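A short write-up of the structure that comes next.
Removed from the display is one protein chain of the complex; every other protein chain stays in position.
Letters A, B and C mark the chains in the order given here, with residues in each chain numbered from 1 onward.
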Amino acid sequence: DEQERVFQQRIDEGIKIEAKDWMPEAYRKTLIRQISQHAHSEIVGQLPEGNWVTRAPTLKRKSILLAKIQDEAGHGLYLYSAAETLGVSRDQLLADLHSGKAKYSSIFNYPTLTWADMGAIGWLVDGSAIINQIPLCRCSYGPYARAMIRVCKEESFHARQGYDIMLSLCRGTPEQKQMAQDALNRWWWPSLMMFGPSDALSVNSAQSSAWRIKLFSNDELRQKMVDQTVPQAEYLGLTVPDPDLKWNEQTQHYDFGEIDWEEFNNVLKGNGPCNRERLRARVKAYEDGAWFRDGLVAHAEKQERRKAQAAA
Amino acid sequence: DEQERVFQQRIDEGIKIEAKDWMPEAYRKTLIRQISQHAHSEIVGQLPEGNWVTRAPTLKRKSILLAKIQDEAGHGLYLYSAAETLGVSRDQLLADLHSGKAKYSSIFNYPTLTWADMGAIGWLVDGSAIINQIPLCRCSYGPYARAMIRVCKEESFHARQGYDIMLSLCRGTPEQKQMAQDALNRWWWPSLMMFGPSDALSVNSAQSSAWRIKLFSNDELRQKMVDQTVPQAEYLGLTVPDPDLKWNEQTQHYDFGEIDWEEFNNVLKGNGPCNRERLRARVKAYEDGAWFRDGLVAHAEKQERRKAQAAA
Amino acid sequence: MPDQKFSYLLRLADNATVLSQRLSEWCGKGPALEEDMALSNVALDLLGQARFWYSYAGEIEGAGRDEDAMAFLRDAHDFRNLLLVEQPNGTYADTLARQFYFDVWHFLLLQKLTASTDPRIAAVAEKSLKEVSYHARRSGDLVVRLGDGSEQSHAMMQAALDELWMYTGEMFQPDATDEAMAAQGIAPDLASLRAPWLKHVGEVFSEATLVLPPENAWMQKGGKQGVHTEHLGYLLAEMQFLQRAYPGATW
Partner (left out) sequence: MPDQKFSYLLRLADNATVLSQRLSEWCGKGPALEEDMALSNVALDLLGQARFWYSYAGEIEGAGRDEDAMAFLRDAHDFRNLLLVEQPNGTYADTLARQFYFDVWHFLLLQKLTASTDPRIAAVAEKSLKEVSYHARRSGDLVVRLGDGSEQSHAMMQAALDELWMYTGEMFQPDATDEAMAAQGIAPDLASLRAPWLKHVGEVFSEATLVLPPENAWMQKGGKQGVHTEHLGYLLAEMQFLQRAYPGATW
């Protein structure tokens, strides 16, 4: 149809789509799903790190971690706002998260067991997130692209901070280095899984590519992450937990082992170590906070009425 | 009246009153109040010590402390049973505790702030309790006297264990000794207050004496505690926090300073550091446990019905 | 291979320590005085067992670590307890569910350990078995009475038992340490405990009018290898505070 043709042409010409522009319903829906999933990930992602804020080992590290989590709440806000431009409310999005209908990144269903996990999450998880997100700064939907620009700037800061934690641990006592290695062992594979199923199994990618809301394939991005991270691990003196990992002179990339997709699918299905806790923590926060939100609304309404009465 | 005369005569002759014997209503009421207050003290008294079970410094100390608190629950049981012989139910007694109508020993409204408090409570609080309770093993009401015999035997064990904690601390590092001194500083005066107001201000004592449910005056017992405890403190190398304390050659007792009865009355009125927490913790335990108790009752009733049906 | 035996003993000891720690959190807060006393009893038995296992482990290690060094000076990743026992107390139904699953397994395990080729393990198991057979009787009995009790107690027991089910798989999943112990006759083949456990648990569920969760449900694992849930770190921070804050002191 003509509208769709014009719409696709704008995208092909690199013109941003804005909230008030016409767009195909499928484009709107896909974007809402993608942006809200991303927003939910920021919000749920506060929890595994929040688990160590009260136990951060120094006041400075505590400040940095707290500020990082605060940034994540901020990212959640930008992204919910971006989703709202597509005609859905934050409350509706949260309801979908709480009911289990909407997803968030599976990586946050793993537990944070030592302080080194704060390093590994920054380094590997934020590192992977950035690789995923940088292309989205150029995606076709304007509000999303602009939100991603802000997000990426802060994320790269977080990734550096995470690496700095790892560096301190690796230069520290043998126990600290062991902690760092253990964290790498536990977070390596889940971080690779963050890029999603391999291209062969990935659905819906073609349409998303055409719409320019998916700019690289999962496997391309995953390879980029491996290539970028392995030398960093070497610099730390840590061993990547993959016996098949080796540099390939021909491809000029690292070859790496087979991902355990059964584990990936299980975590996705709700069987990760912390799926239950994460969702419950969010639902509890929301439900416990109902009186607070309602109270503020009640006050605002009273003020409105008073203003109206004063004006009358 | 004749019944009362005979009753008093039995008491004077040292014959025990038993549950089925006739007794004046005031005797029954006074006993219920006294025994239940004592039972409540055992139950509430679990809380300040329970506060350190999870933080006991060795497995052995943890076992000893846990066993001690278990004994206290047991004492609560004996004492509630003794009170029940007077025609009141445990549920009614607990309701009175929870509503604030019944009292428990004010000493448990002080916080336990360090491990040394486990020592000080055993040494000073259980020590004072024993001095209070030993005479009651010979009180006029049989079920109460028999409960007290069991209680006192275990309490003296607890007091020794508490002293042993103090001894270890006083022979330990300077920080540990400081901990012990600090605990003595905080528990000394409240322990003296456990014996109640000074005789001059004490009400109802005459009748209780005649009934042989109060065998010594508050001040006599308090003096006994001071005389017994001061040399123990000296052996530990600790300083009793009373500048007026000194041996009196003439009386062959220790003279000691004025008790701050304003503090005593304030704690009694509910203004102690932990009155609110203690009572709330008990009420919460009781309310949270309602489904459990109800479930057991429901099961027992089902079993009864099944038995009746099988018999029919 | 003393290293494997050392690891194995730590598992026994850590299970007992962590579970007794959880139980002692109930101190003075149980639903009835009788329950306060019974829970303390179980906690005390487990503490006693932990002390035996730690002492033996320490002797095998030969590095001079006593029971308290073992319990208070290892961090979470060195703990080898089952995920089940570190789960928070929750409601009293949750606490009972956790206890019931563990007790039945513990009983079956100790029963086999009485025939261990290691005479010291056999002796401690013998002594512990008496205690644990009481634990298992008690928790099973309560599951029956509450499951077949009021509507509310039935619902609460079912929810609690469902909730913890995913932590039971680990009890029967042998790893290299378990296999080495079995090969030497020191400990039984773990997998062999599964059928009797399921049978006993199933009977209790049935008497309690409760529904057994699906046998093939997804199971969590990692505790025996030191990969725990987020709960253990908090438990240890509290439990170990004094030993950590006053290193070298005698208490």
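Criterion: contacts are C-beta pairs under 8 Å (C-beta built on N, C-alpha and C of every residue); 3 or more make two chains touch, one makes a residue touch a chain.
Note that the structure is predicted; figures quoted are calculated from it, not measured.
J.: Using the contact definition given at the top, list the shown chains touched by the missing chain.
T.: If we consider the entire complex, the absent chain touches A, B, C.
J.: Considering the whole complex, which of A:17, A:35 or A:69 touches the chain not shown?
T.: Hidden-chain contact among the options goes to A:69.
J.: Taking the entire complex into account, which one of A:92, A:176 or A:232 touches the absent chain?
T.: With A:92, A:176 or A:232 as choices, the missing chain is touched by A:176.
J.: Taking the entire complex into account, which one of A:47, A:131, A:145 or A:159 touches the absent chain?
T.: Selected residue, touching the omitted chain: A:47.
J.: Quick one: say which of A:138, A:284 or A:307 touches the chain that got left out.
T.: Going through A:138, A:284 or A:307 one by one, A:284 is the residue touching the chain not shown.
J.: Since one chain has been left out of the picture, which residues of subunit B touch it in the full complex?
T.: 51, 55, 111-114, 179, 182, 186, 266, 269, 271, 273-274, 277
J.: By the contact definition given up top, give the residues of subunit C that touch the hidden chain.
T.: So the residues of subunit C touching the missing chain come out as 75, 233-234, 236-238, 240-241, 244-245, 247.
J.: Extract the touching residues of subunit A with respect to the undisplayed chain.
T.: 43, 46-47, 49-50, 53-63, 66-67, 69-70, 73-74, 76-77, 80, 115, 165, 168-169, 171-173, 175-176, 281, 284-286, 288-300, 302
We take it that only the chains that are shown with their structure count from here on.
J.: Edges wherever two chains touch, nodes for the chains themselves; is that graph a line, a ring, a star, complete, or other here?
T.: Graph shape here is a line: each chain touches the next, no loop.
J.: Where are there more C-beta contacts: B-C or A-C?
T.: The greater number of contacts lies at B-C.
J.: What whole-Å value do you get for the distance between subunit A and subunit B if each is reduced to the mean of its CA atoms?
T.: Chain centroid spacing, subunit A to subunit B, equals 57 Å.
J.: Any idea how many Å lie between the Cα centroids of subunit A and subunit C?
T.: Result: the chain centres lie 37 Å from each other.
J.: I need the residues of subunit A touching at least two other chains; which ones are they?
T.: Correct list: empty.
J.: Multi-chain contacts only, two chains or more: what residues does subunit C have there?
T.: Subunit C, residues with two or more chain partners: not present.
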